[in-house]
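A single protein chain has been omitted; all remaining protein chains appear in their positions.
Chain nomenclature is as follows: A, B and C, assigned in order of appearance, with residue numbering initiated at 1 for each chain independently.
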Amino acid sequence: MKKRKVLGVTGIRSEYDIMSSVFGAIHHHPLLELELIVTGAHLAPAYGFTIQEIKQDGFKIADEVESLINGDIASTRVKGMAIQLQGMVQTVRRVNPDFLLVLGDREEAMSTALIGAYMNIPVVHIGGGDRVVGNVDDQVRHAVTKLAHVHFVTNQESFDRVVRLGEQPFRIYNVGNPGLDRIISVPQLTAVELSERLEFEIFEGEPFVLLIQHVISTEIDSAYFQMKQTLEAVKKLGIKTILSYPNSDAGSQQMIRAISEFEDLPFLFTAKNIPRIEFINIMRRTSCMLGNSSAGILEAPLLNLPVVNVGNRQKGRLHAENVQFVPHEVNAICSAVEKALFDQSYREKVAKCTNPYGDGHSSERISDILANIPIDEKLLIKDMVY
Amino acid sequence: MKKRKVLGVTGIRSEYDIMSSVFGAIHHHPLLELELIVTGAHLAPAYGFTIQEIKQDGFKIADEVESLINGDIASTRVKGMAIQLQGMVQTVRRVNPDFLLVLGDREEAMSTALIGAYMNIPVVHIGGGDRVVGNVDDQVRHAVTKLAHVHFVTNQESFDRVVRLGEQPFRIYNVGNPGLDRIISVPQLTAVELSERLEFEIFEGEPFVLLIQHVISTEIDSAYFQMKQTLEAVKKLGIKTILSYPNSDAGSQQMIRAISEFEDLPFLFTAKNIPRIEFINIMRRTSCMLGNSSAGILEAPLLNLPVVNVGNRQKGRLHAENVQFVPHEVNAICSAVEKALFDQSYREKVAKCTNPYGDGHSSERISDILANIPIDEKLLIKDMVY
Amino acid sequence: MKKRKVLGVTGIRSEYDIMSSVFGAIHHHPLLELELIVTGAHLAPAYGFTIQEIKQDGFKIADEVESLINGDIASTRVKGMAIQLQGMVQTVRRVNPDFLLVLGDREEAMSTALIGAYMNIPVVHIGGGDRVVGNVDDQVRHAVTKLAHVHFVTNQESFDRVVRLGEQPFRIYNVGNPGLDRIISVPQLTAVELSERLEFEIFEGEPFVLLIQHVISTEIDSAYFQMKQTLEAVKKLGIKTILSYPNSDAGSQQMIRAISEFEDLPFLFTAKNIPRIEFINIMRRTSCMLGNSSAGILEAPLLNLPVVNVGNRQKGRLHAENVQFVPHEVNAICSAVEKALFDQSYREKVAKCTNPYGDGHSSERISDILANIPIDEKLLIKDMVY
Partner (left out) sequence: MKKRKVLGVTGIRSEYDIMSSVFGAIHHHPLLELELIVTGAHLAPAYGFTIQEIKQDGFKIADEVESLINGDIASTRVKGMAIQLQGMVQTVRRVNPDFLLVLGDREEAMSTALIGAYMNIPVVHIGGGDRVVGNVDDQVRHAVTKLAHVHFVTNQESFDRVVRLGEQPFRIYNVGNPGLDRIISVPQLTAVELSERLEFEIFEGEPFVLLIQHVISTEIDSAYFQMKQTLEAVKKLGIKTILSYPNSDAGSQQMIRAISEFEDLPFLFTAKNIPRIEFINIMRRTSCMLGNSSAGILEAPLLNLPVVNVGNRQKGRLHAENVQFVPHEVNAICSAVEKALFDQSYREKVAKCTNPYGDGHSSERISDILANIPIDEKLLIKDMVY
């Protein structure tokens, strides 16, 4: 029997971290085969040239499609998407897959959805129905939902939202968030091992903060200010802090400029690219996450980790009790971090929270569905329920 | 007071016919100024190089963005969109308009919506909320709705659908279909004048059929067959028929091949590009429209004109009593055309039908709203109502 | 031993006709393997979708890179080249060949040469050193020579010219024109077989003219006039004429318009795409070639066929005594055709002419050289001799 060919698209480390377990499950499934289009930040030295990680994972790369333009205004991002779309359509034409697979709300998701919709190849979208107001990603995510043929949502709220958007129910599956799959399987590192890999010291039992803050696309002009506020709080708190660099969005150069002004702080450690294994082990050890990373919303509850979320980026998302939301303001940030670290009753509440985003077995569900779902007119010709 | 700059995007004759009255109303509005991006089929000799018409209308052209690739499979269309997107973003960066304006569900609409969403420029979309199952255009139209900031819908049904898609009510206006504006204002031609311009004879009071049939994007492989069925019916009916060529979609070459096989029929007259004035005058005189043109659904009721719609392209759309729907089958087509021409009670019913798509004053409404709507955070930062 | 991988680039029927024997020789060579990038007019229905022929020939296609924009002004051609370049670089990155191989002076040649020069992959160029004044192709051809690493020229004059351009002698080989290889090996068709395949009658021994005329890129605005002059001469001569459509260059639409005005001539037969086998057999039978096809200069002498070359396109090229050059003027064209057909002393001279472009064994030479030439710094780092 001919295997179904899945062409996955991956564009950035943060998304690959979530998808690699899905790619692995497809790659190993007896009825499926996998190829990958690698694009975007994966191919950019400025963001760690993470394609090397993908090659090490042993997946077949259909094409490398460079798309990240060295620029820092909003139009740059659209131009990059145009270049990506032009490259990817050439690959899809050659590979002629049974499914296109993509996660999220970045340019990759839109490019993939457009190609599948026009070329009549089923688009499998992971992460639809989420809602993050105040960000172009939100518009893109819902637009991708209207273009895609199969929706793997990660939680009940998103399931309900995709239903309300008029998608036919047979297309929608709540599989949980595959990003959680690896959080369970990642090997445990000792403090010594972790320190060696990171090239700075992490001590057994030592309290520290993990800081990740990205640009909000509608607040690009505030990127510098926002990062600066958080770092002023870090300075004031005086607690050891590990900072992971922002994603390659427009405005990120401004954040990097802000970071450079604080690099002399003796208790601040910065890292451009923390590999997944190290990252999970940091999450297992950190006392509190700070910033606006989606990991705080999605993954932290599985580890019962307190999170201080700054600003609008994750606002309004379904979340467990481990998250506090604060504005871009030094004192508010300090208070929330202090509560996360030292308020025992709050810490006990967090220690008991459950994760609304899944149980760590999403990848198996996804690959089984792709192996078995009928590929027919019903799947390909979309209708709205209203 | 500085005028608001509207950057309109136009890609094809059929859409420009609808939009030209909107462009005119903006161009003449004291608080607005207009520039146009001309792209797609307008710049292709194979489709009549209709940019010349736009130049004659006197609008300022910001850039000519060629995007139509000479190819005939589905991937061609996506590649063309990528090229279009890359060119348009350069123009938008330079012109830096207050609004982006586009109609419909073609590549132009998607490119425009993506640029506005990422660049934080309000996207004004005309024609959202319509529903035409079985066509990628349907997916694209709804995706564009999720990206756009202002929705000018053309009928109540579409208004309701955009509301259900979660768009905030303040963004949605039912202005009617601007395509009807020009149908009223177009000058009357005598049969003799019309004949001279068309280069074939139309006689006063003579019954004839107007045939326009486009490719359905999910049924590209049937394009040849579908056109052939209709032309076999034309042949069998033996009634004078004027055929206008299909749009430049993937598969249209197949239709053109079918047409070429019937070009010897003495009562069949074909035309690659019928200018708008002539087209309206033909509609005023024809006894029946045949095919799957949206003009049959949208404009024909204003002229109380019977329409025989073949196949799936307009299926499920809100329509008046002037439309009969039939499959791609010779006999069904023949019967419906005969009923349209000769069944007096049916013709009387059509003579009294009203148009659910508007009253011919949409362009004024649109330009007034664009002149007055606040351009602020509320407009730019989209939120869903659920 | 690992075979050397040659990545050939082909963009149009006329060039593929010349290159197919080279591709075949490489494909069958024990030390070489071949993949092809198929681009340009090969993928355009308007020009016969000739990729199907390439597939039938059994070559491995690395990627299909659509690049032909539906437009008719000069900028269209550059935009098409940009698109081609963007697509091809993706393929070369994946395939990572030992050689890039391309013929001539069209966009494909320039795209290939740029990719090889920047990516440090040896560019093998066939047809350098030729000189055809009055055409952008001339500039492009010499520019390609300055970028390429190996030059397979087709005649002594071109050899000398490439030397004078400062290229190092070890890079230059006079291998003759590979287009002649197939002219010898193509199977003989009877008049009856040929007629059946062409769908019009060719009688044994019947005199007829073969007309092929392309646009001159610097005389685009005259394209209509030029074709019309030639067709007026055909009309006046009243001799059976077979017309093959022009290439897909800017301006060709104007020529096609001129052709359409003469389609009623009872002794004029037009064909959009004459396959190679039929074409050679037509050349073997025709009494005279007319127009400005390079086949008249390159291949006709091997068949001792008289040629009337109209206008500037082939002017100044090395040629045998079989070619008469005339301006775009009805009477001059008529006289020259009459001389070609009826002047016995001229016909005898043509019957004895030899071909300065080779002997029909170029493909073997090319493949042997590619199998054996050292790929080293000397080859890759170009130096000028002055």
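The rule is simple: a residue touches a chain if its C-beta (ideal position, glycine included) is under 8 Å from a C-beta of that chain, and two chains touch if they have at least 3 such contacts.
Source: prediction; values computed, not measured.
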{"item": "Touch with the omitted chain, as defined above, among C:50, C:70, C:154 or C:217", "value": "C:217"}
{"item": "Among C:12, C:26 or C:115, residue touching the chain not depicted", "value": "C:115"}
{"item": "Option from B:69, B:83, B:282 or B:333 whose C-beta touches the chain left out", "value": "B:83"}
{"item": "Chain A residues that touch the omitted chain in the full complex", "value": "43-47, 49, 66-72, 75-76, 79, 83, 248, 253"}
{"item": "Residues of chain C (touch criterion as defined above) contacting the omitted chain", "value": "74-75, 77-79, 81-83, 85-86, 89-90, 92-93, 110, 113-115, 117-120, 131, 133-134, 136, 138-140, 142-147, 161, 164-166, 217-218, 380-384, 386"}
{"item": "Contact footprint on chain B, counting only the chain that is left out", "value": "63-65, 83, 86-87, 90-91, 93-94"}
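Simple rule for what comes next: only the chains that are shown with their structure count from here on.
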{"item": "Centre-to-centre distance between chain C and chain B (centres being mean Cα positions), rounded to whole Å", "value": "42"}
{"item": "Centre-to-centre distance between chain C and chain A (centres being mean Cα positions), rounded to whole Å", "value": "52"}
{"item": "Intercentroid distance (Cα basis), chain B paired with chain A, Å", "value": "40"}
{"item": "Multi-partner residues of chain B (each touching 2 or more other chains)", "value": "75, 79, 83"}
